[in-house]
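Now for chain A:
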Amino acid sequence: MSMDRRKFLKVAGLSTLIGLGGSSAFELLKPGKVDAEMEHEGHHGGHHGKAHKKEEDTGPKTRWAMLIDMKAITKEKAEKIVHTCHHAHNVPNWGDPKNEIKWIWEEEYEHVFPDSYNEYDEILEKLPFLLMCNHCDEPPCARVCPVEATFRRPDGIVAQDYHRCIGCRFCMAACPYGSRSFNWLDPRVKLKEEMAKGRKLNKRFPTRMRGVVEKCNFCVERLAEGKQPACVEACPDVMHFGNLADENSNVRKILRARISLRRKLELGTKPSVFYLV
Partner candidate 1 sequence: MAKELTPQEMMRIDLRPPTRDWMDIPTVIKPGIYCYPAKPEKVEIVGMPNGHVWSPVEEDWGLPEDWKETFLEGMRERLNKHRSFKIFMDICVRCGACADKCHFFLGSGDPKNMPVVRAELIRSIYRGEFTKAGKILGRIAGGRKLTEDVLKEIWYYMFQCTECRRCSLFCPYGIDTAEVTIIGRELLNLFGLNINWIQEPVANCYETGNHLGLLPHTFKQNIEFMCMDIEEFVGITIEPPFNKKGAEILFTTPSGDVFAEPGIFTLAGYLILFEHIGLDYTWSTYNSEGGNFGFFTSLDMAQRLNAKIYAEAKRLGVKWILGGECGHMWRVVHQYMNTFNGPPDFLEEPVSPITGTKFENAKSAKMVHITEFTADLIKHNKLKLDPSRNDHLTVTYHDSCNPSRGMGMFEEPRYVIKNVCNNFYDMPENTIREQTFCCGSGAGLNAGENMELRLRGGLPRANAVKYVHERFGVNMLSCVCAIDRAVLPASMEYWVPGVDVCGVSELVANALIMEGENDRSLNLRGEPIPGRGEVTEDV
Partner candidate 2 sequence: MYDSGKVIIGLLIFAGIFLFPFVYQHGAPAEKPKPSLDTPAIKALPVKKCVEDTHFMITTHMQFLNDWRDQALRDGNRWYVNKAGKKVWISLQNTCMKCHSNKKDFCDKCHNYAAVQPYCWDCHYDPNGSKL
């Protein structure tokens, strides 16, 4: 039974305590390869010890990345993306900067790249930059979390475990991109209010509770089902999602062809979100 496996993981986790960073043992299914993976799973009867080994041998096979095409983006598209994302994840719209929750949002060039702001770059200045969690390769938020509620998965996604989060907000202080939001109030209160005005919930996705931190999760729940992230689905011409570790992936191909910016590279966090300019 899986409980035994949990115990094993606990022991394994404890024995590798000294190692920094949460190196979880599981590889995410690739989009469109769900079925093949399912078969593979079958051989192991739900046990994933093998996957761990495989990864050690060859290094990470997956590192998800998001490319945002600043040439394709428009104000309307940006708004659509934000709307889609927040509805897909039942993010309430507090309409109040104090309590707001933002998974993805619009921001001006000046605030997106404050340290490398080039005031003569008038093209960029007018563009609606979309900000989201950068799913850094070296995430400071995961480093500071005292309970590993936020952690970097082997596929590069910086995940947030709402069930474990104690709400200390250390990650918010640590995130150099301001990507994290805290549920200052019970999100359901607001959602109910909005629902009364006609908002629909995404019934496949839970809500959060007050007192935990949340952020963009690269639609990990959709990836698991073999789908693209919601934002990509909303505007496939603006948002490009793919595997950075795979040289032949769509994103690598685009990056080879276009000039891209990443935020605050000098901090060494290695963001996985690229702005194509």
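The criterion applied here is as follows: a contact is a pair of C-beta atoms (placed from the backbone, for glycine too) under 8 Å apart; a residue touches a chain by one contact, two chains touch by 3 or more; residues count from 1.
Regarding candidate selection, all candidates are chains of the complex that A comes from, given by their letters.
Computed from a predicted model, the values in this text were never measured in an experiment.
Visitor: By the touch definition at the top, chain A has one partner among 1 or 2 in this complex. Which number?
Guide: 2
Visitor: Please output the residues of chain A touching candidate 2 within their complex, sorted ascending.
Guide: On the chain A side, the touching residues are 1-3, 6, 9, 24-29, 38, 41-42, 45-46, 48, 151, 153, 155, 159, 161-163, 188, 191-192, 195, 201, 203-209, 220, 224-225.
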